[in-house]
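A single protein chain has been omitted; all remaining protein chains appear in their positions.
For chain A:
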Amino acid sequence: MSDVTRRTFLRRTGLIGGGLLAAPVLGACGGGADGGPAVTSGAVTINFWTHDPGYVKTFTESAKRLSDAPNGAFDYTVKATQADSEALVTKMISQGAAGTGTPDMIGIVISVFPRVMTGGIGKQLLLDLDSVVAPVKDDLLRTSPYSIDGKLYALESDTCLSVMYYREDEFRKNDIPEDVGTWEELAEIGARLHKKTGQSLGTVATGDNTSITNAFLQLLLQRGGGYFDQSGNLILDSPEAVEVLDFMAKGVASGFLLSLPDPYGAPNTAALKNDKLIATVMPNWYNVYGLQTNVPEQKGKWRIRTLPRFAGGGHIASNLGGTGFAVLKDKPNTAAATELLKQTYLTKEGQLLRFQQGGFLPTLKSLYQDKDFLDVEDAYLGGQRLFDVYTPASEDSPVFYQHSQLNVLIEALGGPMLETLQGKKKPAETIKEAVAAYNSKKGN
């Protein structure tokens, strides 16, 4: 350092260091990196955020097919970011506030969607898909969970039809008919079975509020009730809600239903493994993510059927869960991302691919009559033809109406509901208490 004094050296390094520190700060304040001309054809990299590796697989494969198609406008590359569903939405909102770094497409889990319904977030960030789905609107099975003020902002990825999974071998061994007509009959059979063998024919959750209320919501929707109506009014305070909660509480008391802290966790797996739980009401995805993952050794022993009806009425199926895929608006890749979403979710080829790649049920009604689906047999379910069950289930499944304050209701309902399931509180009292708590908290 013959020409550079120590002081000069320190000054220069100080300036360089200061510059390095200032650059990201100024960059963050500048924003606008999401701008630029819209990509209408050619090479495009889609920033794709999801919580589920199954969707990465599906969209990557779909993008490849579209890129290889002779008339395809885009040459897609899917850059996937996988993280927790809550974190993805948090990150999207933060990036939206920063004005840069939002994804081109994002999968929003149904229970997280109320967050984007708040404060106009969805309307500011997401593309209104009404015009995209217009040609097939009447054929779409579920739009209400991802609609804000009547406009659709995400496409359902999976119809999430709830059916009854049951162990055929155990049912046969215990002389339980596989086609029991009503829940009330099955509850009697279940109580007798539990007394005799200690086995149960379903579960209720006693852990966190979401788990506690999910089991209830599933049966409530089946019974014909719900949390909110189409206009967003709370409809929980209903005879159906009291009836379903009473049914669950009595089921727990008789042993017909097994109470577990987490319907998907280790205790549930233990109950499945040691044949204590031999039937359960779960959506279609439970086959792959619940049974095949946790009890692969029970391959061939499980079957599915539509749900027994409640004597008072209702549907033969229900639904639980789901993920809506949304496109971020006003971005260079918005058109390309919309096209990818459309081709993956609104065509038969895309739906078949999704079903084959991740087991996601079709979201178009017409495909429940399509031969390519009707012929599908499931080896884990003993070679059962799945759509012999899912087709009638899709024709008689309830509608779930989303609400921005859904999480407030779940918190209001969880505690009292648990007390009812533990036999400490009457169902009607619980419903009244939850409604009162919701009304006092919803403004917070």
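The definition used in the following text is that a residue touches a chain if its C-beta (ideal position, glycine included) is under 8 Å from a C-beta of that chain, and two chains touch if they have at least 3 such contacts; residues count from 1.
FYI, contacts and distances are computed from a predicted model.
Asks: Leaving aside the chains you can see, what is the UniProt protein name of the one that's missing? Options: "M42 family peptidase", "Outer membrane receptor for ferrienterochelin and colicins", "NADH-quinone oxidoreductase subunit N" or "ABC transporter permease subunit".
Replies: This omitted chain is identified in its UniProt record as "ABC transporter permease subunit".
Asks: Which listed residue, A:E185, A:D208 or A:D229, touches the chain dropped from view?
Replies: Of the candidates A:E185, A:D208 or A:D229, A:D208 is in touch with the missing chain.
Asks: Looking at the whole complex, which of A:A266, A:A311 or A:A379 touches the chain that is not displayed?
Replies: Going through A:A266, A:A311 or A:A379 one by one, A:A266 is the residue touching the chain not shown.
Asks: Pick out which of A:L125, A:L236, A:A279 or A:A393 touches the chain that's been left out of the picture.
Replies: Spelled out, the listed residue whose C-beta touches the missing chain is A:L125.
Asks: Per the definition of touch given earlier, which of A:T90, A:T197 or A:S254 contacts the omitted chain?
Replies: A:T90
Asks: Which residue numbers on chain A touch the omitted chain?
Replies: Its contact residues with the unshown chain are 10, 14, 17-18, 21, 25, 86, 90, 93-94, 96-97, 115, 118-121, 124-125, 206-210, 212, 258-262, 265-267, 270-271, 276, 407-408, 411, 414-416, 418-419, 422, 437, 441, 443-444.
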